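Let me begin by handing over the structure; questions about it come next.
Here the complex is missing a single protein chain, while all its other protein chains stay put.
By letter and in written order, the chains are A, B, C and D; residue numbering begins at 1 in each of them.
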Amino acid sequence: MSITRFEENRLHQVESKWKIIGNRGLFAGIMAFIVVWSLFPVYWMANNSLKGRLEQFSSIPTFYPHAPTLENYHRLFQEMGFLGTIGNSAMVAFVSSVLAVAFGSLAAYALSRYQFKGKQVLLAWILLTRIFPPVAFVIPLYSIMGNVGLLNTRIALILAYIVFNLPFAIWMLIGFFSEIPIEIEHSAQVDGASPFQVFRQIVLPLVAPGLAATAIFSFVMSWNEFMYAMIFIQSPDLVTVPVALSGLVTEYLVLWGPMSAGGILSTIPILVFVIFLQDYLIKGLTLGAVKG
Amino acid sequence: MTWIFLTPTVVLFLLLTVYPLFYAAYTSFFRVDYILDQSTFVGIQNYQRIIRDMNFWNAVKNTLIFVVSAVLFELVLGTAFAIFFNKEMKYRKLFRTIVLIPMLLPPITVALTWKMMYAYDQGVLNYLLEVIGLGRIEWLSSTTWALTAIIITDIWQWTPFVFLMVLASLQAIPESLYQSARVSGATSWQCFRYITLPLLKPTLTLALLLRTIDTFRVFDKMYVLTGGGPGNATETITFYIYRYGFRYFHTGYAAAGSIIMVIMVCGVSFLYIRRAFRTANAK
Amino acid sequence: GQPAAPAPAPAPASPPAQESENNDADQPGVASIAIAARAGAMADALKAVAAQYTQETGIDVQVNDMPYDNLKETIVLDVRNNSGAYDLVMMDDPWMPEFGQANLLANLDDYFTEGVDPDFVPTTINLSREPYGTGSLYALPLIGNVQMFFYREDLIEKYDLTPPENWDDVLAIAEVITREEPDTFGYALRGQRGNPIVSNYMPLFWAYGGRVLDENGVPQVNSEAGVKAMETYMKLKDLGPVGVEAFDSDQIATALTQGQAAMLVAWPSWVAMVDNEEDSLVAGKVAFAAVPGQVNESAAMIGNWLLGVPRTSSKIEAAVDFMKWVTSAEVQKEMAMIGGGVPTRRSVYQDPELIEKYRHYPAQLEALERSVARPRTPYWSQIEDVWGMYLSQILAGQVEIQEGLDRANEEIKNMLP
Amino acid sequence: MKITMKEVTMKFNDVTALDQLSVDFEPGNLISLLGPSGCGKSTTLFLLAGLHQPTAGEIYFGSQLMNQVRPENRGIGMVFQNYALYPHMTVQENIEFPLKIKKAPEKERARRAMDMAELVKIGELLKRKPRQLSGGQQQRVAIARALAGSPKLLLLDEPLSNLDARLRLETREEIRRIQRETGVTTIFVTHDQEEAMSISDKILIMNAGHQQQFCPPQEMYEKPANAFVAAFLGNPPINLMEAVCTDAGMPGIRLHTMEHAVPLTDVFREALPTGQRCQAGIRPEDWFVTNDTAHTAFTGKVIHKETIGRDTLIRIERDGVFVRALVQPQANILLGDSISLGVQSGKMKLFHIDTGKAYA
Partner (left out) sequence: MKITMKEVTMKFNDVTALDQLSVDFEPGNLISLLGPSGCGKSTTLFLLAGLHQPTAGEIYFGSQLMNQVRPENRGIGMVFQNYALYPHMTVQENIEFPLKIKKAPEKERARRAMDMAELVKIGELLKRKPRQLSGGQQQRVAIARALAGSPKLLLLDEPLSNLDARLRLETREEIRRIQRETGVTTIFVTHDQEEAMSISDKILIMNAGHQQQFCPPQEMYEKPANAFVAAFLGNPPINLMEAVCTDAGMPGIRLHTMEHAVPLTDVFREALPTGQRCQAGIRPEDWFVTNDTAHTAFTGKVIHKETIGRDTLIRIERDGVFVRALVQPQANILLGDSISLGVQSGKMKLFHIDTGKAYA
């Protein structure tokens, strides 16, 4: 846990009581800053989601809803079937990020451990696809999907997101894989593990923090992706959250209330996903396994 | 063996990226009106036109300002947060989740919420500024502040990205190295400077690369917050490409823009792309 | 050679007869039709009445609503790739020339052999034809929007002023109100680049006698009228809330409903909101009039939403049926009652029940009858975008008026073939 | 600097790694920590370094209580059992690190790094990264690094375990020399008793977190405080067998399974009444082959014989009791021979049968 323990110790080790108090104060101060910085806009969103339009724009902003209303949430569910939308998003994001991480980790492992012909080309290609602005891909991808009859299906989105997330996942994971001490892999090889077993049983558990981080990123990106979701899906019952929310930017008005409510609600599933994966983020595993 | 690992990726890429990339490269040599379904081969004319277009260079300038400042702050803040939270503390999980939240919100809601907060009259930021005795700021409507406002929003949303990456790789640093350094007399700062930072370097490089690539493509924030304005104060390259591609449906011209942008990204990130390649080849 | 078209080259415009043949074959089996709609109250209203249609006919109507820019992308991609995902699409009227020339839409003449119901306001039907006014019918007007002038009647009275006749009056009134009335500004404009600023500036441009393109199709945005209009526009900016450079509809709506702005140009669909006490501090205090003139008569900009059928739809017949149904007087009234519709039929505007509910209907009908359409050119989207960018630059003080308009004109010129 | 540990206890959750250790390390001494694997040696060093916080007890450097002092302020040089080299630094940078921290001028750093590297014979490896080194080379880098910072207290956790005999000897002599010259108090963990015996001023033997004995090496070898220490020191190990006090005419002691006794020195007489059972400890080298039954303490059959360098080690068995003895290679002993062994006078050690505490 790298500096973890020291930092914790520091609280015990400082020379005087005042310094302890000072440190605690500093600590609390930084913490407060981070929390406020991260949460204020979210709080503001939540705050707005409980206000009527009039209050949202009162010239002296109200820091809590003076006339709280659940109307915005009600509208979202009642009129927009937001639950189904969240389900769509969750399904598309989950499947695509799991597959992206699965494929990505396989490829990243091969790329970080083996030398083979065409490796540079592959690496460059992967990066290139990430650099290209998605707008440049929309037209050709749309026509591919149309030709294979995948338009207006979740599969189209899942495929697009895998492609969209793979370069990223691969590059991330290459970094994590190269941090594993090669000795541990050697050891497993000698113990009779095939490359795939080494990968499955040794390497993957060791990069759990990296996998978790990558999965979170992929999930988030898929969850929030707008352009492909907009273009590939036509049935209202298949749309994803960002598309549904974009429907709240109407010609004359932005429906701030439902929009804020939707923002708040749409984070809940993703938050669950993140919290679930956080456990994998915590453990530093390479400690004490290898000397030097 | 290698190929078993690579097959899924290669197959998907062959199916879904080869055609689009070549399509883009190919159309960039045509004058295309997609709506009218007309296209004529024009050689490098699209490129020439783009390079002569002042608006394009303005977009390049905005993009570069945006990329440099956003990425810089995201890296610094993200790393700082990661280090701060990489320790035992009460409710660590809770706090870490809190830090991640901005990244989890749909960009469109994020942008709109900030838009509300930036509002000159009813916005909470100006209200707070006034309360603490500072003047109001024309966040989105002044050419000087608009880009800054967008940068702040991007920093807010994507700092967690760096945070998460750094956090994950902090886990891989053996504690014994810190113990050794501490015993050698290194203070916390020196531990950070000489142990943490160098060991994080590959990760930071990668974060830098990925964030640069992604901020280069930024579009949604401008689109929602300012629509590229006021004037062209917040028009970025992708926005420019988007206009040609999807407002005018001049897909050839837009494709040429994309290619120029790719070349620029490669140029700007040449050094760290090379370093990243080296990491990939390390073992 | 030709660039690799993303899909097998689309077949050249097939004669409508042929299509209807196909469709006849399909007809009995039609279970659902899909509509691409502009998100907002009108899409909501459309959804509401669609349910009724389903009840009546058993045909499921799927309304997919989306933001302005995406709607156009979606339609173009759908047709260009022959995917046939949509059977009906909502279109902003300036797209009409472009879509018509590009042969994206099914020609509807065959389905209206007796002509179009004369109850439709002519200006709206003109928009639905390509070429404008005279050509074949490609759409029916669904939403009869036209710009109107909103002003705070109570303040005009309070300061003993008269409602403005022309833009000079507007300036004068705005000055008084800005000076006298605490927390209220005289005029709120839409300054965001692109479509918002152009839509908002065009009434002035026309009022000062400007023309976007002359008879020969040469752009004229830097004409003297253009400059004068812009000068007034800049003055109006100074009489408005801070930050209008970034304002779009939503912000001026907020300014009006929060009592911060006394006058503005807006779309009639706002009236419901302005008069709703829950959303508005100024309910009942706002009057609606035709947009002021200046050199020219009042020239309200028409901004209809049309409903057309993509050429690639396999259910054209069913689509047309729905189209006819949804633009019928009864359904228009119903949509108007729900609050999402802006009628395109005279009879609906004159419906007493509706006038009871919407006090501005007479004024609106008048505005609609006298409305002016934006230039009928397939390049309108680009013109608007470029023009809007320079207008925004001028507004933000990045360039001088003349220089900015000159550049805009130059660029528009280069853009046209 | 004198180091004092006062009733220091260290627990990892439910594992007690160190139990009320109280010990004074004299200034300028080189002290070896000896003990079986897992007895708490590394833990002791970690506590002294300040890397662990004791669960209970106090640690003083001189008269200053150190419990609250952070590791970086303790002025320590340390070799970690797992080296803990910085993987991103070259050998030279690793060695220079403590000096860099102290902001020593670059030239001086480089010079000192070179000196230290030469000392441990890795002068030509300065530009390599740790992973390009062999195990022993890595260990030497760690030693050089610990010495480079001119620490006030040197903590060495098995610093020589991966070195070959010669290098080991040389390096430990160098460490000893430097230690003498600079007078730095040094604590040296080793599993090699010979090493501990040859270089330490004092040895601390521990077992399962408990201190066993703390005294100069020769004393420890000769007068082990208890059976554990006796058994731990010496290679081949001491023979520990049950014995009983007899008094057939004169005070004597009879080894288990044997018929007659050997005379017992007076020192033990008091503590050991006749008939008292105890543990007798006789080092393999303290036997002599004899034919004189009066001297014979043990008789048995040779079941094993091996030659280790210059000695011959035999194992003798009788009725399930085994005895190791080192004999002259010249003595022509064959497997299966029955031989008798006597104990050199004064060399027999006696311990309490239950507690293992030494008598006298």
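Just so we're on the same page, a residue touches a chain if its C-beta (ideal position, glycine included) is under 8 Å from a C-beta of that chain, and two chains touch if they have at least 3 such contacts.
Keep in mind that what you see is a predicted model, and the values were worked out from it rather than measured.
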With respect to the chain omitted from the figure, which of D:221, D:288 or D:359 is a touching residue? D:221
Return the single residue from A:86, A:206, A:233 or A:259 that touches the missing chain. A:206
Touch as defined at the start, partner being the missing chain; which of A:54, A:102, A:193 or A:271 qualifies? A:193
Considering the complete complex, of D:29, D:137 or D:200, the missing chain is touched by D:137
Positions on chain D contacted by the hidden chain, ascending: 12, 15, 34-38, 41-43, 81-82, 132-137, 139-140, 157-158, 161-169, 191-194, 197-198, 218, 221, 231-232, 234-237, 283, 285, 306-310, 326
It is residues of chain A that touch the chain not shown, namely 181, 183-184, 186-195, 197, 201-202, 205-206, 208, 283, 285-292
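Here is the rule we go by: only the chains that are shown with their structure count from here on.
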Higher-contact pair (C-beta pairs counted), A-B versus B-C: A-B
Whole-Å separation of chain centres (CA-atom averages), chain B against chain C: 35
So, what's the distance in Å between the C-alpha centres of chain D and chain C? 92
Sites on chain C at which at least two other chains make contact: 6, 73, 254, 258, 260
Which chain A residues touch at least two other chains? 10, 57-59, 138-140, 246, 249, 254, 288
